[in-house]
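Taken from a larger complex, these chains appear in their original positions, while the remainder are omitted.
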Amino acid sequence: MPFINVKMAKGRTVEQKQKFVEAITKASAEILNVKEEWVTVVFDEYERESWASGGTLHSIKFGEGYGKIGAE
Amino acid sequence: MPFINVKMAKGRTVEQKQKFVEAITKASAEILNVKEEWVTVVFDEYERESWASGGTLHSIKFGEGYGKIGAE
């Protein structure tokens, strides 16, 4: 505890994910008052055709591919 | 808000998913009283060997492959 599930678009690097895990784990320890070893972070990464907002799949809204700003 | 997570078997086309997103987003706006742009729909799609009902994995219950009626 805590168990933190991050749902986002595919396309980040392992380095980005590691840096993000470090930031979330540090914030959990400092703000939520837990030990770092108790913190679990799990990433669910989605193709654009599996994520929709405002009634449109992101593969239709933004086209194929990953990670362009504005394509999240 | 709302965030709608649809867990289902693999095998639908992008067209089916887009039509389903449109239907859910429209229903959210009309019935739940929100703006369409606030609605997020995310699909988690499963191989039959990762989904079980009544004590049996669907890959064993229905065999390999997708989308036959009765194989959901």
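What to note about this one:
To keep things simple, chains are lettered A and B as they appear, and every chain counts its residues starting from 1.
The rule we apply is simple: a residue touches a chain if its C-beta (ideal position, glycine included) is under 8 Å from a C-beta of that chain, and two chains touch if they have at least 3 such contacts.
On a predicted model such as this, the values are computed, not experimentally measured, just so you know.
All together, the complex described by this structure holds 6 copies of its single chain type, of which 2 are visible.
Please note the rule applied: only the chains that are shown with their structure count from here on.
Residue ranges on chain B touching chain A, taken from their complex, read 14, 17-18, 21-22, 25-26, 36-45. Within the complex formed with chain B, the residues of chain A that make contact are 7, 44, 46, 49-57, 59-60.
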